[in-house]
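Of the protein chains in this complex, one is absent; all others appear in place.
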Amino acid sequence: MRQAASLLKIETRGAGFHDVTAAARRFLAEQRMQTGLLTLFCRHTSASLLIQENADPAVLRDLERFLERLAPEGGAYEHDSEGPEDMPSHLRAALTQTQLSIPVIGGALALGTWQGVYLFEHRRRPHRREIAMHLIGE
Amino acid sequence: MRQAASLLKIETRGAGFHDVTAAARRFLAEQRMQTGLLTLFCRHTSASLLIQENADPAVLRDLERFLERLAPEGGAYEHDSEGPEDMPSHLRAALTQTQLSIPVIGGALALGTWQGVYLFEHRRRPHRREIAMHLIGE
Partner (left out) sequence: MRQAASLLKIETRGAGFHDVTAAARRFLAEQRMQTGLLTLFCRHTSASLLIQENADPAVLRDLERFLERLAPEGGAYEHDSEGPEDMPSHLRAALTQTQLSIPVIGGALALGTWQGVYLFEHRRRPHRREIAMHLIGE
């Protein structure tokens, strides 16, 4: 049994989804593990992680619009030091995931056929984001 | 230290909760581990996982109705290729969990007395669903 850890750095282009499935698979492939557990951890509170459909990009657009309505800009927020989209970003992050663990079975991530792993940027402007990756197994 | 992995197959009867607590306990019992970490991973984007109260089934019914109001059918969704309940299913999955990890302590899952583990089917029609189970420990 052994472990590996790495920091995945991502330059987002502003609000929206950034597919990190290939980067996660690459990290696993480098470690050549057959069975294990891969954990992705987003080191931010205004960006988050989500597993969603990778086939029709309209699913991701609908999801983004849904969260924009659910946690809108222009709400009466106490925290607004970084502008009107600051607090909605925290709310949207709180409703999705900071961390995801994916089993490794038969040398591959146990993702379903239609599942992609996404970094979900909630701020409008581009940001440098970090995902801590941890793998344990053999 | 060792690992075990297995695929749990579930035939849902349509939208609603399917209790997988007993199946998770069975998998743990077969592996006879005292300390460890059990991970359940839902391989779908229109079904999800949730830990909720196992005592009063009204809690689960209220939760289902709450999500039906929060992410309603008949919204103006761009993605509707599989019918009006297609996109709401993705939204309800995104607001709950794709993955859950439960510590194993003293040979048992560290669930609280009133906690059950549920597969949450969001589509109306019955579906074949798969949960990847991974256990590490000793």
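What to note about this one:
The first chain written gets the first letter, and so on, giving A and B; residue counts start at 1 in each chain.
Quick note on the criterion: a residue touches a chain if its C-beta (ideal position, glycine included) is under 8 Å from a C-beta of that chain, and two chains touch if they have at least 3 such contacts.
Treat the numbers as computed from the prediction; the structure is a model and nothing was measured.
When the omitted chain is restored, the residue from A:25, A:65 or A:90 that touches it is A:90. Within subunit B, the residues in touch with the undisplayed chain are 1, 35-37, 50-53, 56, 58-59, 61-63, 66, 70, 95-97, 100-105, 110-112, 114-115, 136-138. Residue positions on subunit A in contact with the hidden chain: 1-3, 5, 7, 37, 39, 41, 43-45, 70-71, 75, 77-79, 81, 87, 90-91, 93-95, 97-99, 101, 130, 132-134, 136, in rising order.
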